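Below is one structure, written out as structure tokens; comments come after it.
A single protein chain has been omitted from the complex, and every remaining protein chain is retained in its original position.
Labels run A and B following the written order; every chain starts at residue 1.
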Amino acid sequence: MKKLFALILALAMVLTASSFALAEDLPTITIMFHGSNVTDDTAVLEAVNEYIADKVGAKLEVVWGTWGDFDQKATDALTTGDSSIDMVFTCSWSADEYNKYAKDGYFVKLDDLIAEYGADLTAAIPESLMQAATIEGAEGMGIYAVNGFKDTATQNTWDVNVTLLTELGYTLDDFKAMSFYDFGDLFAKAKEVKGDSFYPFLVEPMVLERMVTGSIIVAGDSGSTNLLSLYLNQDDVSAEGPYGNVMLNKFATEEYKKFVEKMHEYYEAGYVDPALAVAETSNDTRTNAQLTGDYLIGTQSYSFGYEKQIDRGIEVAFVPCTEPYVDTTASQGAMMAISTASEHPVESFKFLALLNSDPTLMTLMNYGVEGVHYTLEDGLVKFDPDARATYSPWTNGMGNVTILPDTVDEGAGFRESFKEYYAGAKAIPALGFVFDTSEVNTEMGNLSNVAAQYALALDAGALDPETALPEFLAELDANGMQAYLDAANAQLAAYLGE
Amino acid sequence: MQRAKKSKRRWDAKNFWLLTMVMPGAIWLLLIRYLPMLGVIISFKDYKAQKPNTFWNNLIKSEWVGLGNFKFLSNTNTLRMIRNTLLYNAAWILLVLVIAVLFAVMMSELKNRFMAKAYQTMMFFPYFLSWVVASYFVLAFLDPTSGMIPSIQRSLGLRPTQFYMDTTWWPLILTLSNLWKNVGYSSVLYLAAITGIDTTLYEAAAVDGATKRQQVWHVTLPGIRPMIVILLIMSVGKIFNADFGLFYNVPQNSGPLYPVTQVIDTYVYNTYANTHNIGMSAAAGLLQSVVGCACIVATNLIVRRIDADSSLF
Partner (left out) sequence: MDKAQKRYAGLNTFGPGAQAVFHICLGLFALLCIIPFVFVIIISFTSEDSIRQIGYSFAPLSWSTQAYGYVFSLGRQLWLSYFNSFLITVVGTVLSVIICILYSYPLYRKDFKYRNFFNFMSFFTMIFGGGLVPTVVVCKQMLGMSDNYAALIVPMLFNPFNIIVMRTFFQTTVPRELIEASTIDGAGEYRTLIQVVLPVVKPAIATIALLNALAFWNEWFLSLLYVTKNMDIIPLQYLLMRMQRNADFLAKNAGMLGADAAKAARNLPSQSLKMALVVFIVVPIACAYPFFQRYVVAGLTVGSVKG
């Protein structure tokens, strides 16, 4: 009995020792992605680890965050100071919002690391993206995340069901000549042809409001319901808007009043699905109707190549509202930060730099292993649908998408035209400005609750602006709207004055 | 002399063994409930990452902000959300109590045992359906386009009610939803309590010529009184906490309904979603606990005056 025990003990010791030897003392670095649909990453990680062993000097592990669970998992990992997560996705719109989390000390300042190990990275990413990532963080002005090179401009478009438009006797050019305020006849006719339960105007109410009034999202403003409007110059987005570089209370402008009055008219006439005015049914309803082509005019935030990804059984055209513009929100759209709790920031940075500059690694991480997940046809990537189903990360969330090869679906030359399209986009005058709300945090919380009560229903036209708008404005005032606005404008003036 | 010594030793042994029974639970409580309570000080701090970035270090070194995190209460809708939370909870505590006890008594008195079991099983189904699923069900009735009630109204030539824009019906809808979800759960507890009543008590009452109704009144209800009181006290402790899913998902988070649907929990959720201020949400939780605690102590005091045996502590 004793002998047996000794034998087992010896065996266990040998096994432990050999497993240590196998690890070769390479540290493990862990990265957390957003929006993944990955169930089997064994083949990919094996290939990646072989590839990066010398180049990075670490072994990679991945947490494949999904759309629904990333926010909770990322904020938990950061606020609990979890050292097992080294790198984490961040951006201007996720819960681990780049500017706030950098300011609160959760992200490593990368400037020194870039100077030492980042030559390839700076060569691969446009200077403008580096600038967009340069913010006032916990350690002062600097870069706190590697900015992914993806669609970097915002462009809102009318999403037109051309099939139905033609059926109604209009051409696309007819439509292009119309403005939001002229849609009435078109909708009336659609209702006549398609029946009473057909809703021709399929909108994301908050996006529609920005499209019609010509305002943009102010980075740092209350997220779920924006409170501030910065007006664009519709003719030249790089020039000052009609009110100059000043932010206004979104709901107190003449433009807004005119918009909600018209929208209420459309709503009352039955052109808008009432479900769009209710927070939790709005998005589902819109997505469903869009997918089945059950609409005439919709709204869509456009990005290059969007047409290639849809299949609605109808002919669709995207009619731009403005030219594409580069604002803070879009240029901080997908980034990768290193957590200050990480024990391996240097290896992590080396990995991020390699991922964003080395086509082999980027392709491996994104498209998988050649021969397993895809094959090459005339230099184009053709996916194996079964293998791809077990390994589909979110391409735009990973980093520099411009170093990826084109896919069969996209066609040859896609990346080149993609880069060209966004290189041509103009920057708004306030590009880079982020409203730091730490001084007016209480006001923002309270105001966002007031806005949640009114804004969506007003934007969708469900409330009568005659009574609801004054009520809304009075409540905003009572909860500190002016202080909030003043703080924002003081910061913008200081930012532009620099 | 010797006898006293012996009894004392036995007394110690008894406490020792009883203590070993409590230990697994006590250790769990210490580690998983009491240790994290140190984190309550987040409520009074501006929690940020420090150097080095570990949770406890961040907690200690973050700046004190006094009552700053409680400032979310300084808005024009504070009274409204507190009123909604308290009124709904108070009404529902009483309603659920009365209906659940009534159902439990009825089930215990059914002659047809098979049906009694069938009813009880069915009453548990709502517990499995999340509020999200329940909200689809409500939507099937109220949806302005395809919902059953607006459809009927339309076919009668009436103007369909815009349920998700109109506050009128929501106190009723929320109340029905809450009863639907919670009555089954409570009634199974009461039923189990009735089961535990000594049957000889009924026989004795019957021998005394008590009718069944009198038996219920004088045997069943007194028999489950401790359970009623305990469940009541515990629900009073949660009077400041609203059932988030009920107030968020069932009304589809519709803004114009806020005057009758906004409660503390949904307000805090909304605020947190926009500010990501964990100090604020910790402060809100602390506030709810303090109020709940005060309510429990007060109720318990009253109960102790009336019936010391039934009180919580």
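Heads up, the rule we're going with is that a contact is a pair of C-beta atoms (placed from the backbone, for glycine too) under 8 Å apart; a residue touches a chain by one contact, two chains touch by 3 or more.
Model, not experiment: these values are computed from the prediction.
Among B:65, B:82, B:95 or B:129, the one in contact with the hidden chain is B:129.
In the full complex, subunit B touches the hidden chain at residues 14-15, 17-19, 21-22, 24-26, 28-29, 31-40, 42, 55-56, 59, 102-103, 106-113, 115-129, 132-134, 136-137, 139-140, 143, 145-148, 180, 183-184, 188-189, 191-199, 202, 206-207, 209-213, 215, 220, 223-224, 226-227, 230-231, 234, 237, 278, 281-282, 285, 289, 292-293, 296, 309, 312-313.
What subunit A contributes to its contact with the hidden chain is residues 32, 35, 37, 39, 61-63, 66-69, 71-73, 76, 79-82, 84, 91, 93, 150-151, 204, 207, 283-284, 286-289, 291-292, 294, 301, 303-306, 308-311, 333, 394-396.
Convention: only the chains that are shown with their structure count from here on.
Interface residues of subunit A, counted against subunit B in their complex, comprise 75, 78-81, 83, 95, 97, 100, 104-106, 138, 197, 222-225, 273-275, 277-281, 339-341, 437, 441-442, 444-446, 448-450, 452-457, 462-463, 475, 478-479. Interface of subunit B with subunit A (complex): residues 47-55, 57-58, 71-72, 74-77, 135, 139, 143-145, 162, 164-165, 248-249, 252-256, 258, 262, 267, 270-271, 273-278, 280.
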